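Moving on, here comes chain A:
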Amino acid sequence: MLKIVNGQVYDPINGVRGAVKDICITGGKIVAEEGNKPARPGCDGVEIIDASGLIVMPGGIDIHSHIAGPKVNSGRLLCPEDHYDYFTVATPWQRSSTGYTTPGTFLTGYLYARMGYTTVFEAAAPPLKARHVHEELQDTPLLDTGCYTLMGNNYMVMKVLSDPDGSRRQERLRELVAWLLGSSKGYAVKVVNPGGVENWKWGRDKVDLDTPVPPFDVTPRQILLGLAGAVEELRLLHPVHLHANHIGQPGNYRTTLATMGALAGRRLHLTHLQFHAYEATPKGGFRSAAPQVAGYLNEHPEFTCDVGQIIFGPATTMTADAPLQFSLHRLTGNKWGNCDVEMETGSGVVPLVYRPQSLPNAIQWAIGLELFLLVTNPWQIFLTTDHPNGGPFTAYPQVIRLLMDGDYRRAQMERLHPKVKDYTLLAELDREYTLEEIAIITRAGPARALGLKHKGHLGAGADADVAIYRPQQDKEAMFARPVYVIKGGKIVVRDGQVVDSCYGKRFLVSPPAPNRLPEELEEDFAAFYSISLSNYTVEDAYVARPEVIPCA
Partner candidate 1 sequence: MRLNGVTIEDTFAEAFTMYGARVTVTAVNEKWAGHAARAATGFATSIIGCGVEAGIEGPALSSPDGRPGIDCLFFTTSKEDMEKQLLNRIGQAVMTTPTAACYDGLVPDYGRQEQPAARLKIGGKLRFFGDGYQSSKVIDGRRFWRIPVMEGEFLVQEEFTVVKGVGGGNFLILAETAAAALAAAEAAVEAIHAVRGVILPFPGGVVRSGSQVGSRYKFLKASTNVAFCPTLRGIAAQTMLPPGVNAVLEIVIDGLTPEAVAEAMRVGIRAACLEGVRGISAGNYGGRLGKHLFPLRQILQ
Partner candidate 2 sequence: MSIHKDVVCTFCSCLCDDLEVEVENNQITRVKSACAIGRNKLLHARSNLARLTAGNKTVSLDEALDIAAGILKQARFPLIYGLSSTTVEAQREAIAIGELIGATIDNPASY
């Protein structure tokens, strides 16, 4: 048994706002305190952590990060220069590894844990290569993980959607989504630029919500509504996880608003919203549309989002949004890797550097922070950098400081291109996040949005993932180096250093549907896939510690 005593606890799900409270841990779970019996160190195998004067929070949860799988590995492969100067040396409890914006799997686990994060979701797994995602997650220590299955440009999904018979269409789609999730051992449905990736493969330009997309002539709107419907019918805990169309393009906030409008009243998670909140300027540039987008979110509590804050410095952009990556390559002249996953999706990788003196980058930076500050309900907005697209996740403490410390934020604004004030209103925003709000956007909120009832809080029954920080004026320093991090009841980080190693769980779902490919599609699979159907499903061997989260 492990007992954390006298800490100031921030546990928003249980309404604890800084009260001094003891946390008891047994068997990897948080348990109710047994009366007032003082636990004595050394007795009854009780280990005590004296958290007097320290801040105790649930372990951090990253709802959207690219940490494992084919395109992350392409990024590592493409950029050895990202790795030379950033490495860990092997110790008895730590493997060696390298990488800054695309750390190796071991280092990814250590770096997250060293910030107090204990759960991370890989945001994009193409089903055909899902085995690869799981192989990497198997090698990612100290974290509970899961992955989202890409479906927004899947041929079989589009084929089903092209069925004119409405009820058959819905049923088939439900079965197909369930099967794709099951085969890929995914946790949620990920949609990336629905229809747009496929359209680009045909050498065509960007799509609007109602542009028919070859080869089945279904529209992005149909894909989106169809998948959202299937997700609801399957009672998945996390709604459609959407990377909307027109990412990064001036004027795209209209598409973002139209997308939200199409799903108003239903649940939806919009990822890296910063990249989708640009208003066009007459000269072809963009300005912040954070007020419009945040305004809409404020009236629609059914939606959640994560920000995709950009961080100045190097980043490696990687996404299933192949057309975006191609245009970034053309724009920057930087190297570009692209991968086409036969029936399912595309993807691309381009390294780049965000610079405060670049006006577009400065505006992007400001838009991200504006969204944080303008969305009033912290349960609707979560901290991400869309790692490593907006910058590495290791910058989260810096973002937390930007949110909590207005003076620091204003000082950082001075580094920016001076014209940024003409295109954003960040300078006028004085809101500062409280510790409780930080606990919501980094833990409690993502847990709730993911439907993980035993995560993101410190009540009895929760997984014993705890981060203990020393309060400091400099919030970046505070969140960068927890005093303790406890994963599944085990102390894994002390004073910001990894002291123990273990591997976490993988979250899976089991939707109420037969776990097989709808019969009508078997022929297509056999004809058009390059592998046999029986070799498609990710075997149980690839998930050593599964945890199936029951559907609602």
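Methods note: a contact is a pair of C-beta atoms (placed from the backbone, for glycine too) under 8 Å apart; a residue touches a chain by one contact, two chains touch by 3 or more; residues count from 1.
The candidates came about this way: all candidates are chains of the complex that A comes from, given by their letters.
The model shown is predicted, which means the values in this text are computed figures rather than measured ones.
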Neighbour chain for chain A in the complex, from 1 or 2, resolves to option 2
Give the list of chain A residues in touch with candidate 2 in this complex.
90, 95-96, 135, 139, 531-532, 534-535
